[in-house]
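Working notes, structure below.
All protein chains but one are shown at their positions in the complex.
Should a chain be cited, it is by its letter among A, B, C, D and E, assigned in written order, with residues numbered from 1 in that chain.
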Amino acid sequence: MIYLTRKIEFSAAHYYHNPAWSPEENARVFGKCANLKGHGHNYVLEVTVAGTPDPVTGMVLDLKELKEILEREIMQRMDHRHLNHEVPELAGKIPTTENVAATIWNLLQPKITKGKLHRVRLYENPDLFVDCFGDGR
Amino acid sequence: MIYLTRKIEFSAAHYYHNPAWSPEENARVFGKCANLKGHGHNYVLEVTVAGTPDPVTGMVLDLKELKEILEREIMQRMDHRHLNHEVPELAGKIPTTENVAATIWNLLQPKITKGKLHRVRLYENPDLFVDCFGDGR
Amino acid sequence: MIYLTRKIEFSAAHYYHNPAWSPEENARVFGKCANLKGHGHNYVLEVTVAGTPDPVTGMVLDLKELKEILEREIMQRMDHRHLNHEVPELAGKIPTTENVAATIWNLLQPKITKGKLHRVRLYENPDLFVDCFGDGR
Amino acid sequence: MIYLTRKIEFSAAHYYHNPAWSPEENARVFGKCANLKGHGHNYVLEVTVAGTPDPVTGMVLDLKELKEILEREIMQRMDHRHLNHEVPELAGKIPTTENVAATIWNLLQPKITKGKLHRVRLYENPDLFVDCFGDGR
Amino acid sequence: MIYLTRKIEFSAAHYYHNPAWSPEENARVFGKCANLKGHGHNYVLEVTVAGTPDPVTGMVLDLKELKEILEREIMQRMDHRHLNHEVPELAGKIPTTENVAATIWNLLQPKITKGKLHRVRLYENPDLFVDCFGDGR
Partner (left out) sequence: MIYLTRKIEFSAAHYYHNPAWSPEENARVFGKCANLKGHGHNYVLEVTVAGTPDPVTGMVLDLKELKEILEREIMQRMDHRHLNHEVPELAGKIPTTENVAATIWNLLQPKITKGKLHRVRLYENPDLFVDCFGDGR
């Protein structure tokens, strides 16, 4: 079993807001992230696929195919987008790194058919990242 | 003469839009950056000050003082902010890396009084950055 | 289950010395690290907490609270300190990356009460790091 | 149990070619990597050894010894080499990151006798890496 | 005056060989790089253009246009290529970082017409890089 990881980056805006709370409560819990004008990040996404290398090609999966999946499912949905307003899968959720990573897992898991999605790691910045393993761990 | 550089990071949202143009023209020139919902970046800022080390302290300038200037002039103005809507110095300008870097130069230059501001380098992402030297080069 | 990782840095001095050995034996086993004048590192610490995101906040734990724990338990104890002389939890131990990481695990584990401490990773430099999972692996 | 990781780098050339296929088929499957003139990478190798720190030295294993193993087994075999033509263990295999990582695992596993080889991670470039855990995972 | 830098990466093989010398002399001067089987690198190229931001767009130059120039002049010529055998501009030269950087300068300088090429920086690996400023410095 080999685990292959591909890294991509996307740029997005977001803010944290619970509509059931007062502005003061939002500010208390979410700090600077509660600013409704929004801010943003260069997100770094690492996608890990587990599998056995094909004896003919030596590859766990076709990297061109993985690139197309990531382009279609992630880049077109999230790159240069506002996560609070433009990503239907995040509607009604606070776009924390935790929730965005879990959403990416759910988007990618059914599309990875050669090998098996093992891990989604999402960096909000170089000092904060989240790992999601689905049910597998 | 010694050049001392301090690096800080801030997170901000922005988009590119020229109100004199049609949506099509904005999209043609600015591409994905024209999305009016906005996107964002982890900006990395390098501030370089030139000076002669004080023979008593061995330092070009007091790093605590520089930190306070950067906190007051840059972090409070731009961190977790929307550059199109919340930074008065950028009003009416397209917040390109070029314009943001020049704005930062203008904000910092008069505040650096021990030594002399030499360069402002601003990374929009690890693959794109801008250097501003004021009139000095 | 989501794994959230926060990265911090601290600067410390140390040396390796076994008082039961001769200087020659210390030099043979520990090489340059045996220099009793000491040397030092910019340590990079990654702390990973496992948990389920709170459905209301979307967060595994409150990052402000984690920051306070790391400030109190790690930064005040180890940042700008000499690991051989100023950290009581390391007294009588050789402050190898292995021992420092295990000490950090023991300091943090009881303090993480929202979610569960999953991993402590400590880089002595970019080319050498240690992972500690407590009893969990 | 502690996991210690040492990172090294080596530079090598390679190309992807299946001699049973036509040039067109090789180009279709392997893209730019099919160029028989070859290209190359700065490979980054992370070797992780699991063990219990020796109570006397505080170390999982002797880093000088690990360095010698890596020099002898990996650097002399692969650094400044052409992976298709100069590494006997890769003869007849396509030198994908997957196959090179598995080969490195097989070379190192019997040589690590203090502690136990836990993981080999091989970066072909900063955006693509492979993890190999042998049978252990 | 603003200096804008774009970073790209390419992968290439090369070796160092002076045909006027004996194999021993080549090995003595060029060390491991003299291996005629070749080795390779992930080259990182930083291209800096100096100019005044257009008051209408806020940009020194059109980044899409720069990307096309870099794709056509550098990526198609050098990415996944063997620098000794496939780049006509390097024919008869030893493809040292110095010579490759100067060749890139000569390729790009006439193509940059909005603004002015200021610097080409080429990393052979993270620990070795070369800067070329043409005649301008």
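Keep in mind that, in the parts below, a contact is a pair of C-beta atoms (placed from the backbone, for glycine too) under 8 Å apart; a residue touches a chain by one contact, two chains touch by 3 or more.
Computed from a predicted structure; not experimentally measured.
Student: Among the chains you can see, which ones touch the chain that has been omitted?
Tutor: Per the contact definition above, the missing chain touches B, C, E.
Student: Of the listed residues E:Ala12, E:Met59, E:Ile74 or E:Ile94, which contacts the missing chain in the full complex?
Tutor: Within the whole complex, the residue contacting the unshown chain is E:Ile94.
Student: So which bits of subunit B touch the chain we can't see?
Tutor: 1-8, 48, 53, 56-60, 62-64
Student: For review purposes, identify every residue of subunit E that touches the missing chain, sorted by number.
Tutor: Spelled out for subunit E, the touching residues are 16, 18, 29-31, 93-99, 101-102, 126-133, 137.
Student: List every residue of subunit C that touches the chain not included in the displayed model.
Tutor: Interface with the chain not displayed, on the subunit C side: 9, 11-14, 32-33, 35, 37-42, 79-82, 85-86, 125-126.
One rule holds for everything that comes next: only the chains that are shown with their structure count from here on.
Student: Chains in contact with subunit B and with subunit D: which ones?
Tutor: A, E
Student: For subunit A and subunit D, which third chains touch each of them?
Tutor: Expected: C.
Student: Name the chain whose C-alpha centroid is farthest from the C-alpha centroid of subunit E.
Tutor: It is C.
Student: For subunit A versus subunit B, which are copies of one sequence, does the interface use mostly the same residue numbers on each side, meaning over half shared, or is it different?
Tutor: same
Student: How many angstrom lie between the CA centroids of subunit C and subunit D, rounded to a whole number?
Tutor: 28
Student: For subunit B and subunit C, what's the span in angstrom between their mean Cα positions?
Tutor: About 34 Å, centre to centre.
Student: Could you pull out the residues of subunit A that touch at least 2 other chains?
Tutor: Residues 126.
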